[in-house]
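This is the structure I have questions about; it appears just below.
Complex shown without one protein chain; remaining protein chains in place.
What follows is chain A.
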C-alpha cells in the first residue's frame, strides 16, 4: 500500500507536468489486480464498489480516463477511456488468453473482436464519418425561410394598407399629361422633351 502510494506520487510529480490535485482525490478508483480481470478489486472501498459496479455491469476498469470516473465515451482527444466497452464474457476471456501468446497467430476477425471488446467505435467511425447532418441543417433552414415567407404574406394581407391609387399606371400617365399641359420644368424637365407643335414626345 505504501509503495503504491510512493509509486503513484513519484509518477504524478515526474511524468505529467500538467497534473492537478484531482488525481489525489479519494474518488479515484485504485488499480485493479492485473492477474484477474473480472474480479472486483479488493482495494476499492465498499461504498465505491456499490456506486460503480451496478452502473457499469461486468466491464473491467482499466485506467483513469479523463476525470477518474468509470465511464466510457469515444473522445478523439482522450483515446483511452477508463473502462472497456464490452462486458467480460467467456468468449472474450478466451480471446484474452490467446492475446497473451503470439499476436501473429491471431486472425483478423479475432483482432477486430479484441478491438471491439475494448472500444465502441474506431476513430474513423466516430470522428471522420459523415453524419448526414448537412441534410437536416439545409432542410431546417429552408423550412425556416418558408415560414418567414408565410409570416410576411400574412402581415402584408392583414396589417398593411392597400397601395394608394396614385401608384397605378393610368394615374401616372394622367399626371404626366397634366404636367406637360401646365408647362412644368420647361428647361430641363418633362416639358422640355414634349414637342408642343406636333403634340408628341420629341424624337
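Please note the rule applied: a contact is a pair of C-beta atoms (placed from the backbone, for glycine too) under 8 Å apart; a residue touches a chain by one contact, two chains touch by 3 or more; residues count from 1.
Everything below uses one rule, namely that contacts and distances are computed from a predicted model.
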Report summary line: Per UniProt record, missing subunit out of "CCZ1/INTU/HSP4 first Longin domain-containing protein", "Leucine-rich repeat", "Cytochrome c oxidase subunit 5A, mitochondrial" or "Actin-related protein" is "Cytochrome c oxidase subunit 5A, mitochondrial"
Report task. Specify the residue from the set A:94, A:129 or A:152 that touches the hidden chain. Result -> A:129
Query raised in the report: Tell me, which residues in chain A touch the chain that this view leaves out?
Result: 1-2, 5-18, 21, 24, 26, 31, 34, 62-66, 76-80, 96, 99-100, 102-106, 108, 111-112, 114-115, 117-129, 131
